[in-house]
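One structure below.
Every protein chain of the complex appears in place save one, which is left out.
The chains carry the letters A and B, assigned in the order they are written, with residues numbered from 1 in each.
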Amino acid sequence: MGTTATSESLAAGVDTGALAEPDQAGQPELPRPRGQWARAWDRFRANRLAFASLIFAGLLVVVAVFAPLIAPYHYSETDYNARLAPIGTEGHLLGTDLLGRDIASRLLYGLRTALTVAFGAELTALVLALVVGLVAGYRGGRVEQVLMGFTDVMYAFPSYLFAVVLVTVLGRGLFSLILAIGIASWVTQARLVRAQVLTLKQREYVEAARAMGARGTTIAVRYILPNAIGPILVTTSFGIPAAIAAEAGLALLGLGVQPIPSWGAMITDGMRYLLAAPHMMVFPALLFALTLLAFTWVGDGLRDAFDPSGEQR
Amino acid sequence: MTAPTSAPTNVGGKAGDSEPLLSLRGLRTHFVRGRETLPAVEGVSFDLAPGRALAIVGESGSGKTVTVRSLLRLLPRSARIVGGEAYFRGRDLLALSEREMRRVRGREIAMVFQNAMEAMNPTLTLERQLTEHLVWHGVCGRAEARERAIRALADVGIPEPERRIRTYPFQLSGGMRQRAMIAMAMLTEPALLIADEPTTAVDVTVQRQILDLLVKVKERGTGIILITHDLGVARYFCDDIVVMYAGRVVERAPTQDLLDDPRHPYSVGLLDSSVELGDRNRPLTPIPGSPPDLARLPEGCPFHPRCSMAERPACLSPQELLPIGEGRQVACWKVRER
Partner (left out) sequence: MLGGFAGYLARRVLRLVVSLIAVSIITFTLLQLAPGNFADLQRISSGATTIGSAGTEDVMAAFESRYGADIPPWKQYLIFMKGALTWDFGPSYKYPHLEIQEIIAKAFPISATLAILSVALALLIALPVGVYAALRQNSAADHVAMFLVTLGHALPGFLSAAFLVLLFTATLHVLPSSGWEGPRNLIMPVLALAIGPAAVLARYVRSSMLETLREEYVTAALAKGGPRRTVIVRHALRNSLIPLVTVVGPLLASLMTGTVFIEALFRIPGLGLYFATAAASRDMPLLMGSTLFFAVILMVTNLVVDLIYGVLDPRIRAEGGWGQRRPRRASQQESTQVL
């Protein structure tokens, strides 16, 4: 509920709230209170940038799923008659690369790779983070100490570089790529989960549940988890563009999955033919940027929706 | 409905005095919040004679701080001074340019704040903070300023000032910090000192020290405006009291007169709910209700919803400050009639 506007609070700069106090007859009725999730969704929807980004991101996902059906060519289909063909060449709307492969199609397959790896990696990280974070937060003890020790070590070391090392170890497959990125990034999320659990542990409904004899796991899953989801959802949604960037970066270094196309690899290839065929690099870079921005803005929107006062920034 | 601009009786001056040091007429300051306009100060007037002390008293949110900040033009960006004049040494402060105002601030009018820990920069030494404005105003050079600062610290009773001046604010005790802040303000020998709740954030023993210090300041001929919600503090050395409520003045009187015989129902309530003053055995009666929301002020007298003597329809029209005796004014039609 809003607080009253006294001049002292104004001078002190306190945000004096937005909701009117219920009043006597003549004032419009307050809207019926909505649940927490519905309100967050309302706020998200009001944020036009975030909403538009969500639609765009959804579109990307759909395109990625149906890429093999949409793409005019297979990604490794070569056309030796039209190598390094420029934009607008017949049959190749966005041109071809050095082997005569259609750029547009490779873009679509690249999108597929990017999103597959990103969602997969983020899911991995999330699962790891949830399990470890919940246990560390709720049970504490050895698990918590190990987690905190991990974070201390990982704090200093950049996760992208750790992913590079992991890929070297795990090999070059799609699955190992997903694992590598996932393992490199679970730690921060686990900390967040743990922090949430610690806060929520003190809440009364948890104590009530415990008094009624509920077991630890039950409490953790049924009471704490649903309420912690907000912030976790936000970090997960921020993790996706990070994972997309990680996948592209790894591909750029030559550590990607051959021969499946990846935007990062396309950029590296494009560098080599920069002057002769700049379109090889332009389109992957543009699409990459747009995808990243879309998912980032969705994340921003989610964060603002769940925490409009911006206190947790 | 016009804004009340009563001609103030010279509260704070004796007959035959020279011109008042400060003459505030009809100050109106509004805050803009989204589409709303909040009248934080609505028609405040008072005079202050040189060498006298005036207390502005009222609950939190009555507009006391906004009033004095308007004088110095130190308001947040959402605030606008929409009316009034503030004559100080022959000039209207509210009409000065920013550059001219800067010359007044800290030099002719100085201000001390409630919490010295927050009002002093934690990463600068005392020397730096105490001397910088002397240099800004061209009073003297750095070296001389340092000497003056040391002497000022000694004046306010801080031991070992030559050593202390090289320390940081957090290294002083609360009382010393508060006194150092006063020393800082007085270094430029201003004609007017504004003290915004200088004793609220300190404990009782320090309160006494601060108040005695302010007495000394007054004896040196500096005018003082003291903001407080504590009538006991006001009584200590202030000559006159202005009682504010919801951005308006509701009563003005010499201190002793007000404390002996408050007239406005709000002033009565303040005294009845005050711990420090009065008979120990009488029951404490807080004023019912709470200060009004500036966005939704009651019609007419802002106090009437909480007033035990309220009568409609008379209380629904705006109350002007009406004289009721030597140097006294009250903004309540009912009191006048008595």
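Keep in mind that, in the parts below, a contact is a pair of C-beta atoms (placed from the backbone, for glycine too) under 8 Å apart; a residue touches a chain by one contact, two chains touch by 3 or more.
Quick caveat: nothing in here was measured; it's all calculated off a predicted structure.
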{"item": "Omitted-chain contact residue, chosen from B:89, B:103 or B:208", "value": "B:103"}
{"item": "Contact partner of the left-out chain, one of B:28, B:52 or B:133", "value": "B:133"}
{"item": "Interface with the unshown chain - residue positions in subunit A", "value": "10-13, 15, 149, 152-153, 156-158, 160-161, 164-171, 241, 245, 248-249, 252-255, 264, 267-268, 270-271, 274-275, 278, 281-282, 285, 288-289, 292-293, 296-297, 300, 309-311, 313"}
{"item": "Absent chain, residues of subunit B that touch it", "value": "72, 74-78, 102-107, 110-111, 113, 115, 118-124, 132-133, 136-137, 168, 170-171, 184"}
